[in-house]
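Excluded from the complex is one protein chain; the other protein chains are retained at their positions.
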Amino acid sequence: MRRGFASDNNSGVHPAIFKSMMNVNQGHERAYGEDPYTTKATAIFQDTFGADTEVYFVFNGTGANVLGLSTLTRSFNSIICADTAHIEVDECGAPEKSTGCKLLPVKSMDGKITPELIEPYLNGFDFEHHAQPKVISISQATELGTIYRPKEIRALADLAHSHNMFLHMDGARIANAAVTLNMNFKAITKDCGVDVLSFGGTKNGMMMGEAVLFFNPELTTYTKYFRKQNMQLFSKMRFISSQFLAYFEDDLWKENAIHSNRMAQFLKEELASLPQIEITRPVEANGVFARVPKEIIKPLQEHFFFYVWDESKSEVRWMTSFDTTEIEIREFIMLIKTLLKVD
Amino acid sequence: MRRGFASDNNSGVHPAIFKSMMNVNQGHERAYGEDPYTTKATAIFQDTFGADTEVYFVFNGTGANVLGLSTLTRSFNSIICADTAHIEVDECGAPEKSTGCKLLPVKSMDGKITPELIEPYLNGFDFEHHAQPKVISISQATELGTIYRPKEIRALADLAHSHNMFLHMDGARIANAAVTLNMNFKAITKDCGVDVLSFGGTKNGMMMGEAVLFFNPELTTYTKYFRKQNMQLFSKMRFISSQFLAYFEDDLWKENAIHSNRMAQFLKEELASLPQIEITRPVEANGVFARVPKEIIKPLQEHFFFYVWDESKSEVRWMTSFDTTEIEIREFIMLIKTLLKVD
Amino acid sequence: MRRGFASDNNSGVHPAIFKSMMNVNQGHERAYGEDPYTTKATAIFQDTFGADTEVYFVFNGTGANVLGLSTLTRSFNSIICADTAHIEVDECGAPEKSTGCKLLPVKSMDGKITPELIEPYLNGFDFEHHAQPKVISISQATELGTIYRPKEIRALADLAHSHNMFLHMDGARIANAAVTLNMNFKAITKDCGVDVLSFGGTKNGMMMGEAVLFFNPELTTYTKYFRKQNMQLFSKMRFISSQFLAYFEDDLWKENAIHSNRMAQFLKEELASLPQIEITRPVEANGVFARVPKEIIKPLQEHFFFYVWDESKSEVRWMTSFDTTEIEIREFIMLIKTLLKVD
Partner (left out) sequence: MRRGFASDNNSGVHPAIFKSMMNVNQGHERAYGEDPYTTKATAIFQDTFGADTEVYFVFNGTGANVLGLSTLTRSFNSIICADTAHIEVDECGAPEKSTGCKLLPVKSMDGKITPELIEPYLNGFDFEHHAQPKVISISQATELGTIYRPKEIRALADLAHSHNMFLHMDGARIANAAVTLNMNFKAITKDCGVDVLSFGGTKNGMMMGEAVLFFNPELTTYTKYFRKQNMQLFSKMRFISSQFLAYFEDDLWKENAIHSNRMAQFLKEELASLPQIEITRPVEANGVFARVPKEIIKPLQEHFFFYVWDESKSEVRWMTSFDTTEIEIREFIMLIKTLLKVD
């Protein structure tokens, strides 16, 4: 199918990653992660994030978030997040079902939450009638394409820790954030006080696979059981870990994310000349949100599939990917111009 | 790593299946199963099992079983299975956690359960103090390498249906069963009254991926939500469905399963000349269970990894796979002879 | 202990109710509700609400709410309620834990929610990534002491039903609402489209015991199992049902609620002369919310225990009860005046 702007998971697999999977496809290996490729991939994460990082590979992003949250909570806890968070709106209630916890969605304008916004929810501690706040969860980049600055993350971590809580980061697009901030992974996560990170690969050129990273080994006494019981333990694990081997080789992750972000900027710039189209959010990662004339949405979608974000506002979401090309964007813009009858 | 006899999921991916995955790795496709390959794979299942078959692809076997059981039950139900069933002993309590149901393990000698064994558990219907029996779950082939005959399955289905219950089949090794019985898939499942089938691919040459098949579309009103909430919805779904395309092409599944079963028979035959080793279970699929002298287990495992099944009886499990070779088996037997000091 | 204004459940049991419990304390009765008193209490509810009302007695309010919600939902559903709702803030996450559902708290100024406030949450239907909205839950009277008018309830029921959803009412203080509205129970619940009602007794003079009422018998196929599995099935049930017998005899419920509401009005009127104290919510049931000078809170609590509602605003909650007396209120006002140094 033609490349579109629906989602970064509509793309396929980067060739180098595919090749790495093929390379490990010989002979037998112990299943469930006791193979040398998984050992190697784990070591890379520990090189990147620090030797005491605990690494758990899982199938998908929802599985990663739930595994992290299961490890951090008991059923009577609550989890504070943005009202736009993936865990709140896109996981069909998996966090509640699996952990038993209450999610407390905080109204956010830009997909980010702040200590000020969170404060009103930090009450009822020690009061048995009230679900006990235990986790602040943020997405980096956010679902609205915005990015937390390190000091913003630090502030949230400090707030969490001062209440004996944890800071969880849904890093489905952590690579896009890292290249925008021009910082390494550790600097924008562990060094800012993040306790648990869902490190995403699928949306940046992998086939499937996320790594849940715990920066305090004391947390993970039971994590392996939660992974199995949550149906996230892959038997032929080498086919996830081999992907991460390629992902980190020669900083492929960075190349992919830089490209993807650049394409979003390019799209944004090309749209700038069209007054009929209004960019509605800061473009900081690989997503462009725009208000467009209602009548062009359907004809546009027929050629380049994408999702309407907020029907009431005629706001759409265009995601770029590691394999988006300038040509496709130019064709897309041309089609928009035709539909808008702009020459 | 050298091929061993630890498990059929220690093997890699069949080359034709890998090639099929590569073939679909171009351009963008809608995520979450709305792509043409998934449509095609679904059609193949419907050709094979009947047009009204509902097909849900998931990541792994535990996920498949839980999705089927979630669809069939409410939290106050009970699920009857063999005490050796994968759902009872190998899924870390995932069925209980996800469905809330009670599992009722029935003592079985050969991995199979019968109406006679099940009858004592069929009580307390309509009595609110008692978890309500709703599902009989069987494995085909069983975890002990045995196989249900069609009339045995039919009898269980009739028993289930006469109590307004369902018959669930964990078909992680359904291909091995089909070739042993020399019957097609439909004849040994739907035609025998099975309501829901976990159709396994991973243990017979696929990378990952199972299909949960529902033979009554009325059951599946909510299945898509359970799949998502259970973290089993794959975004880049084409990389599961493309595997099934290759799996069914030229009956690759059959070729793999025939080979794997034949290797188990070969291993069994080669062992026959060794009186020190006793085959403990009928060899009907791709597993060989044997009682071996305790002192040779560790040295054997160093060269060919495998699991001890029952330490108290010095009973081991040797699994063959689609890629097991006669040469490996001969080497294995030679090593056994050496360790036994048999010439 | 001296009567205070902490909560209507700090009071004891109305003597007539206690007497009724004693009357049934002779001989043996079948347990778990198969006794004649429970039959009789059920009949009274059916006389009151209509013959097709299904009645399930439970221990407490949280149990009642969870039983209703368990009956109405599957784990992938969401439940919409006010951000002040008991199910959202006072049940330690019991609804999420027991049902698996997501709660969607709607920002409300007066404890009430409206179709307009709810509309933004009614989306994502049929989209498997999104928890499916299934229940609108309201409290009558609300946790802020306000009361829904019948047409407001009707509008919410119509909204719910037009989306194939249910309207649930937490009627922990339904008696207080009925007497304020001067209407019978049926007119303000079933006749307005309520599907399930938690009918509370504990806060209006009973020892313990709530009745969960279902106005559509088709809903309750499995309710008896949910009650047992949720640990809400009382063995010596006659000691709940006998309370309801007294509760309805000579409209004791009404007498109690009228008194309790009148005491709240009396308290409000007595406070009117004190400009230092600001009534912050409409007084429509048996709760008075007020902003009071911070320095008098602790000394006041020493003599008449009550809770601070919102520390940041120095807002307190004073609840009256069926046994509150005018003399106690006068003493309370006198103490306030002394503390305020008003003569």
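All chains are identified by letter, namely A, B and C, in their written order; residue positions are counted from 1 within each chain.
We adopt the following convention: contacts are C-beta pairs under 8 Å (C-beta built on N, C-alpha and C of every residue); 3 or more make two chains touch, one makes a residue touch a chain.
Predicted, not measured: the structure shown is a model, and the values here were computed from it.
Only one of C:55, C:72 or C:94 touches the chain withheld from this view, namely C:94. The residue touching the chain not shown here, chosen from B:6, B:22, B:85 or B:103, is B:103.
Considering C:30, C:303 or C:330, the position touching the chain not shown turns out to be C:30 (whole complex). Residues of subunit C in contact with the chain left out of this view: 1-4, 6-7, 9-13, 18, 22, 24-31, 35-36, 59-63, 66, 91-94, 97-98, 202, 207-208, 225, 228-236, 238-239, 305, 321, 323. Residues of subunit A that touch the chain left out of the display are 32, 74-76, 100, 128-129, 132, 222, 224-229, 233. Although one chain is hidden here, its contacts on subunit B can still be listed: residues 75-78, 89-93, 96-97, 100-105, 107, 124, 128-131.
Keep in mind that, in the parts below, only the chains that are shown with their structure count from here on.
Of all the chains, the one whose CA centre sits at the greatest distance from that of subunit C is B.
Distance between subunit A and subunit C, defined via averaged C-alpha coordinates, is recorded as 41 Å. Subunit C has its Cα centroid 51 Å from the Cα centroid of subunit B. Inter-chain centre distance (subunit A to subunit B, centres taken as mean C-alpha positions): 33 Å. Among the residues of subunit B, those in touch with two or more other chains are 225, 228-229, 233.
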